[in-house]
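All protein chains but one are shown in place.
Right, chain A next:
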Amino acid sequence: MFVVARAELHAPKQEKALLAHALNLLVPTATEDGEFHGPSIDEFFPGALLFEGTAFEINRIMLVRFVAVIALFLVFWLGTRNMRVVPGRFQSLVEMGLDVVRVNIADDLLGKKDGKRFLPILTTMFFMILFMNLTGVIPFLNIAGTSVIGVPLVLAIVAYITFIYAGVKKSPKNFFKNSLFPSGVPWPVYIIVTPIELISTFVIRPITLTLRLMMNMIVGHLLLVLFFAATQFFVFQLSGWWTIVGAGTLAFGLAFTLFEVLVAVLQAYVFALLTAVYIQLAVAEEH
């Protein structure tokens, strides 16, 4: 429990550092000669397309999210529309994806019974994040639906409510006792441990879930934009020998595109896995 708490306390610091680093990357772009259009944080707040100024405002990123949702529906509708006992190729692929959550996350951590109970939420989290992450590397969409705080925050709140609900439903006394007064420590230690546990369990967890996902996607997007904008700048603005440098930045851009695919899957997995871990800790009899 201590280890988890420490990791959680560390995580936001790292992510803040990452954000600061990413923002520092932007700075030369803002001060240079105006010809180079580097990435900026405003990219995550594009102009409204519909219902401007209302709670239903739709901008480019919201549209990207809708596209991700539609893609998700298509994949899973086609994949499960006509399921066979002996699966075809596409069905196998869809089943494999669903098995990642069902077997590797839900059943492994929560056991068969609880795993089945929380499977819809975990599956939704995993695939919603995965599809919205992947829009970051898909041409013409080029931005992750999760790179704006809404989705990470909503999902983190869902995770938060879910694990508290799971703990309270199972046994309120045990849940709060295990969360705040871990067994196996002499009582004076509780003076230090209990506030740490309180903050780590009930404050830090949703924040780290939100920030880890969002910052990963923001930084990923900024990095890609930086590489491709630099390529554009070196090849077309400076040209000549600078083209070679441009080829280098292009190569890096492509490499990081692949890396972003990995990050997209990994972040989706981590989010769902951590949610399952929190639920598991909440329903555990004793630590």
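Definition applied: a residue touches a chain if its C-beta (ideal position, glycine included) is under 8 Å from a C-beta of that chain, and two chains touch if they have at least 3 such contacts; residues count from 1.
Following the convention adopted for this analysis, contacts and distances are computed from a predicted model.
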{"item": "The complex's invisible chain, by UniProt name, from \"ATP synthase subunit b\", \"Prokaryotic cytochrome C oxidase subunit IV family protein\", \"Metal-sulfur cluster biosynthetic enzyme\" or \"Winged helix-turn-helix transcriptional regulator\"", "value": "\"ATP synthase subunit b\""}
{"item": "Contact residue for the chain not shown (choose from A:Ile105, A:Leu134, A:Val148 or A:Leu224)", "value": "A:Val148"}
{"item": "Identified contact with the non-displayed chain, of A:Ser40, A:Asn142, A:Thr194 or A:Gln232", "value": "A:Ser40"}
{"item": "Residue, one of A:Gly88, A:Pro120, A:Pro172 or A:Pro195, that touches the chain absent here", "value": "A:Pro120"}
{"item": "On chain A, residues whose C-beta touches the chain left out of the figure", "value": "19-20, 23-24, 26-27, 30-31, 40-42, 44-45, 51, 54-58, 62, 65-66, 68-69, 72-73, 76-77, 80, 83-85, 95, 98, 102, 119-121, 123-124, 127-128, 132, 145, 148-151, 153-155, 158, 211, 214, 218"}
